[in-house]
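With one protein chain removed, the remaining protein chains of the complex are shown where they sit.
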Amino acid sequence: MTENSKPQKSRITFISRAAPYGQNKANLCLDMALASAVFEQDVNYIFFGDGVYQILKGQDGSAIESKTLGNALETLELYGIEKIYADRQSLEERDISEPELLSGMQIVDSDSIAKMIESSDTVFNL
Amino acid sequence: MTCLHTISKSPDTQLLESCLKIIASGDAILFIEDGSYYANSARKLEAIDKTCKIYGLREDMLARAILTRAADSVELIDTARFVKLCCDHDKIVSWF
Partner (left out) sequence: MKFSIVIYAAPYSSEAASSALRFARSVIDQGHELYRLFFFGDGVHNASQLTVVAQDENNLQQQWNDLIEEHSIDSVICVSSALRRGVLNQTEADRHDLGTASAYTSSEVAGLGQLVDAAIHSDRLVNFG
């Protein structure tokens, strides 16, 4: 399908900045992105600040009777969201290295994130 | 293509510092709610690029008794002007 056949396509960037489990912002952000993907929008999904804790491998929400957010994040790609990024500086500040992350993340610098924001129609930041 | 960034939580949250990592030149920052307390700290505001305008929401600062303490670099605006700023910028990025 070409871009032209979908005039209602807008570029929506999600900046997910909250750590998982302690509050529900990470889940809200994910739900919004999945809905955007279902409606075939052009989605960027960025893990930033404490949000990078969401993409640590080996989470087990069952220990606190919660759904494991890490598993849910793996569904991003199933929904056709391919532009998934993690902020390099946020990872470094938290001593998280690339092998500790779920697969499918592109690590980017804040300059690239600034450009993504600039080229987006709408930004959700939570 | 510029953004209006609204910051609505206290400086303890470091939201301004996060925002400054991904802000673009020519963007603007508006402090609202507890974010107003940033307007009280000239030192924290020095980190903002000179191309970025800084605004504080008057009503929130008035309520908090910090209106007269606002740094010189902060332009005080009311909610009506907040709406106008949203029109003047292409999109709004809310930090909360």
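The first chain written gets the first letter, and so on, giving A and B; residue counts start at 1 in each chain.
Everything below uses one rule, namely that a contact is a pair of C-beta atoms (placed from the backbone, for glycine too) under 8 Å apart; a residue touches a chain by one contact, two chains touch by 3 or more.
Everything quoted here is computed from the prediction, not taken from an experiment.
Per the touch definition above, the residue from A:M32, A:L56, A:A72 or A:I96 contacting the chain not shown is A:M32. In the full complex, chain B makes contact with the omitted chain through residues 6, 8, 32-34, 59-60, 79-80, 82-84, 86-87, 91-92, 94, 96. Residues 8, 10, 12, 24-25, 28, 31-32, 35-36, 38-39, 41, 121-122, 124-126 are the ones on chain A that touch the missing chain.
Following the convention adopted for this analysis, only the chains that are shown with their structure count from here on.
For the pair chain A and chain B, the distance between mean C-alpha positions equals 26 Å.
Residues 1, 3, 18, 21-24, 91-96 of chain B touch chain A in their complex.
Contacts from chain A toward chain B in the complex involve residues 15, 17, 48-49, 87, 89, 110, 113-114, 117-123, 125-126.
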